[in-house]
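Input: one structure, supplied below.
A single protein chain has been omitted from the complex, and every remaining protein chain is retained in its original position.
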Amino acid sequence: MSTNIAALRVEGVNISFGGLRALNDVYLEIGKNEVVGLIGPNGAGKTTLFNALCGLVTPDSGKFFLDGKEQDFPQTSNLVDLGIARTLQGVGLFGDLTVLENVMVGAQHLAHSGLISAALGRSGKDEKEIRTRSFSALERVYAGGLANRRADTLSYPDTKRVAIARALVSEPKILMLDEPAGGLGSQDIEWMNLLIRNLSASMSVLLVEHHMDVVMSVCSKLYVLNFGEVIASGSSETVRRDPAVMAAYLGTGA
Amino acid sequence: MSLNVSNLTVHHGAICAISQVSIAVPTGTLAAMIGSNGAGKTTLLRTLSGLKTPTNGSIMWKGEKIIGLKPEALVRRGISHVSEGKSVIPELTVRENLELGAIWRRNAKESKESIDQVASIFPRLGERIQQRADTLSGGERQMLAIGRAIMAKPQLLLLDEPSLGLAPLVVEQIFQTIRDLTTSMNLTVLLVEQNAMGALKIADLGIVLNLGKIVAINHAQALIDDPAVRAAYLGY
Amino acid sequence: MHKKQSRDIVLFILGGVVLYFLSGVVDELRVYQGATIAVYVIAISSIILLTGYSGQVSLGHGALMAVGAYAAAVAHIELKLPIILCFVIAVLASAVGGALLGAAAARLSGPYLAGTTLALAIGLPSLANQFGVLGGEQGLLFDVGFPPLSLGEEFTQYKWFFWIAGLAALISMWAIKNILGSRYGRTWRAIRGNDVAAQLCGINIARSKILAFTISAGIAGLAGALLSMTIGTVSPSAFPLALSFSLLTGAVLSGITTLAGAMIGAVVLVAIPEIADVVAHRIGSSERVTTNLPGFLVSALLIVTVLFVPNGPVEQHRARKAKHLASQK
Amino acid sequence: MDLLNTFLIGITAGTIYALMAISMVLVWRSTRVVNFAQAGMALLSTYFGYEAVTRLESFWIALPVAMIGGALVAALVEMILIRLLVKHSTSGPIAGVAPIIATLGLLGVIRSISAMIWGGQDLRIVGPVSNDGFTINATTLVFSPLKLLILVTVLVLMLILSVIFQKTNIGLALRASAYAPEIARLSGIKVDWVRTLGWALAGATGAVAGMFQTVNGNGTLSPDSIEFSLLLVSGFIAAVIGGLDSLIGAVIGGLVLGLMISFVLMYVSSGLFFIAPFVILLTILFIRPQGVFGAKAARRA
Partner (left out) sequence: AQAAEVGVSSSEIKLGMTLPMTGTASLGYNKIPGAAKAYFDYLNANGGINGRKVTLVVKDDRYVPTEAVAKTNELILKDKVMALLAPLGTANNKAVAASVNPARRGIPVLFVNTGFSGFADTKKYPTTYTVLPSYIMEAKIMGQYIKDNFAGKKIGLLYQDDDFGIDALAGFKTAGVNFAVKVPYASGSQSAAAAAGWITKFKAAEADVVILFGVSSATSAMLGVAAQLKYAPQWMLGSVGGDATTIKLTGVPAGVLYNAIGFSPVPATTDMKDEYVKLFSDIYAKAVPGSPFDLNVLLGMNTAFMTAQALKAAGPNPTRKSLMAAIDSKGATFANSALVPAAYSQTSHVGLTGYWVGKYSPTGDLAPVGGTYVTYTTDSGAGAVVKSTYVRPAMPAKGLPN
């Protein structure tokens, strides 16, 4: 059955920085329309794995499968074409662009007109298309009203929405979110939960998050990293009760 | 009364971020301040540490009026502020970042001891001591920021969302550390948190801020039990 | 969208008509200065594109102008091409130069880029001494010829320069405006804001930066060719370090991110020495003071500008208006 | 013999470039500003030194006078100009350009003021010791007591600065203030004072470079002198080669530049004076875009 083919799979990923082994033989699989959580203590290597999947770090070794086909780890600027989008652990908006422009940058690849026609002022059609798409991406995160604000005047929760809209506008098949709920108040966290669940109808989501409420409520599968190794994986419920995970990460309170 | 804020009003240009706030935090008290995004929590802390000048009101610390004093002067009066969002200097090493915390005391030996202390609280930092801070993970940077504040041996500790980006286990640990430090060193702490439940659990005093105004101030446990607070800030 | 485009075109044509009539009424010196202003407008725009939009600093644009100027002169003298083609060649040649420099520059940040371009500004012009075709220190003549007779007996050489430079300025400003308003401009601003995020949006940073350098250099090359048209020769000493610096100054005076301000910067660059001369002679007491006062005034103006109007008068005005509106609400 | 002399020429020129580069590094470290007026400030300090020499007739008094003068000028510039600059243009593309423009403007202001006060003509400063080359076996080396003195002084200065930076917290405070003023403030560092101190140190170092460049040349000084123009460009290029953040880097950068130029002029062509630094700089930055001793951001996300 074709649905069994994972949207994204990596195996045997190794990364070290100097003497430091940041990732050790890591594997991971995300099914279509699945929300997978990647959790683990600080410095376990979660962001590093994200970076490897995004071409920001080159793994020392490892295999990368997209839709079941093995290929090289992606180059950052190719991500969009591969159908992968990602948000950053910080927020990373373009401060002096408007919200709409921010999202439009994410839709860059839709433009086909070249420099000459841009210089002649003939890229209007492209622009219109990008604008429409960007606007609907903003609507999707309920941020349509912010379109003309400068990004650096937004409130913190709003910046998170816009960052997600910017990732969404390229209509990725795989969306990677790095701590989307970090720093949000309880109401916004609930909103984020809802959004992620809705998104999973049309894409796979890989999520790094320390907020266990979020993780537990949206993820169907979890991978736990510790010191660069996968120490547990499986359904959220099993992982949660895994004593090793509790000792390394969750503690008693969760 | 050790920290005494009365009728404090702070503006960002035309925006009024804090209006008519009065708080008293006795010595040795851990006060947790919660409130939704944009409530003005960060602004309040920045005013207390001298980074921002208020429009109106007064701040007394240990019986002295401190409005108008510069942050570097306030550090010498025992006020230490861990600002929001991983306030580390990426270009410096972990050790240098820590040393920075103790720099005003000009005592190399004490500084070394403090580093050992921080390393025992956050072993991860001990392992990374020679690395540049920009190699650290998000959570490690947060540890480093807190570590720097501890290095300063403060009497009033202002913490802005220290749990941001930390793993649950570490959050628990940090909260516990803050609690222990408060008690053992007779610290006064103002802890701003989005993790309202965690913060209130360890706090003596709870403060709820909304749209720049105080909407509730009470024993922490009382706030936890308050159904209105529970609904709005604790998520259940 | 399209409405805006056609409005732009109408505006630019209107601008051309105004310039046309202006050239008829003012005296010859002003016409000549007008031509210089037009040249500066183009050169400053190229800096605004590079620095204000793509965030790369160049202290060596004078050298890129030299590349364009030499290319035009060589094309004119050796290949005997018609003058308009010479200008096209100037753009292409300096764009190639810009692409090469840009490829090196894309890896460099802030002061390292400044250092490299500074060295370029010093080194490149003296390279001309090493090649015979470039005419050594005395350079090459670059004569665009007399105005066509059909324009009448009265039509002076300077007016002809002014027309050519003015038309070039209008066209290039229009093209730059379009580029900056398109996805290219947006991309550059995005990279400047956060390069990792831009990369994740599918932008090839190096390629984008090189493109900015290439376009900027091409425009600078056009300005260089026009500049050498107004002085009639191309020589290394026509493109000194001071030229690169004054372009940057002009860009700051214009507002480094406001293309519309390029006019202001250019006018100031041309007018200031004259004004400073007048002031110096009015207040100067001794010979020592009067000769050095203009230099002092120009430098002091620079400092005052970056201190108090760092984003340029246009942007300043815009910000003040926005603030005013906000406080009324 | 040629080889030795070429080497010696490069070394002495290089040590003075190194000194200038050090002063640029100090400014960069304390405020993240590339100071194009550094050579101008050195010129002004040297004029102070000239005033002292003509009145007191001792180079050894004039040198500290120049250093103190240089430190004061630099401190004033930091307090008045740079502080405002940092306040007004912190963000956006202007932040990268404003310091360049401001310091270029300052250079112009200093030059014209010097010309107004001291006139355009050459003024003389006599060096403390002879600049006549040492003679060995009847051949005269391009190395003199004065050049030896310069070499030693630069080394000593280097050492003093390194000790200040290693043994005290000033180095850390400088860097913290430059990279993250707010965090530095919250750590109890008097950021304004530290930045001023950084500039003052740079001003004093630049004054030494200016005094030495003057006596090592023909002993004359004028607002438009070639020696000072060279100091401006070479000091900056040396600092960039070294990596702008590192004192050692500045010294290596200065020496590398001095030696390479000397050898190119000697063995390739003496007409390549302005092309050589460009090629050297490009080559080094091509291999290491952040300079020899500069550090690069280790991780981006």
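So that you can tell them apart, the chains are marked A, B, C and D in the order they are listed, and the count of residues begins at 1 in each.
Just so it is clear, a residue touches a chain if its C-beta (ideal position, glycine included) is under 8 Å from a C-beta of that chain, and two chains touch if they have at least 3 such contacts.
Please read all numbers here as calculations on a predicted model, not as lab measurements.
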- Absent chain's touching partners (shown only) are C, D
- Full-complex touch with the removed chain, picking from C:G16, C:G110 or C:P240, is C:P240
- Query: For the chain left off this view, which of C:L50, C:L227, C:L247 or C:L307 is in contact with it?
  - Reply: C:L227
- In the full complex, chain C touches the hidden chain through residues 27-29, 32-33, 36, 126, 129, 136-139, 141-143, 157, 227, 230-233, 235, 237-238, 240, 242-243, 273-274, 277, 287, 291-292, 294-295
- Task: For chain D, enumerate the residues touching the unshown chain of the complex.
- Result: 1-2, 5-6, 9, 12-13, 112, 115, 120-122, 124, 131-133, 135, 140, 142, 144, 216-220, 222, 224-227, 229-230, 258, 262, 265-266, 269-274
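FYI, only the chains that are shown with their structure count from here on.
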- Of B-D and C-D, pair with higher C-beta contact tally: C-D
- Query: What whole-number Å value describes the gap between the mean CA coordinates of chain A and chain C?
  - Reply: 43
- Message: If I count partner chains per residue in chain D, which residues reach a count of at least 2?
- Response: 92, 298-301
- Residue numbers of chain C (touch at least two other chains): 192, 196
- Query: For chain B, which residues are in contact with chain A within the complex?
  - Reply: 35-38, 85, 124, 135-140, 142-143, 161, 164-173, 194, 196, 198, 232-235
- Query: Which of the residues in chain D come into contact with chain C in the complex?
  - Reply: 28, 34, 81, 84-85, 88-89, 92-94, 96-98, 100-102, 104-109, 111-113, 115-116, 119-120, 233, 236-237, 240, 244, 271, 273-275, 277-279, 281-282, 285-286, 289-291, 294, 300-301
- Item | Complex interface listing, chain A residues touching chain B | 17, 39-44, 46-48, 89-90, 155-157, 179, 182-190, 210, 212-213, 248-254
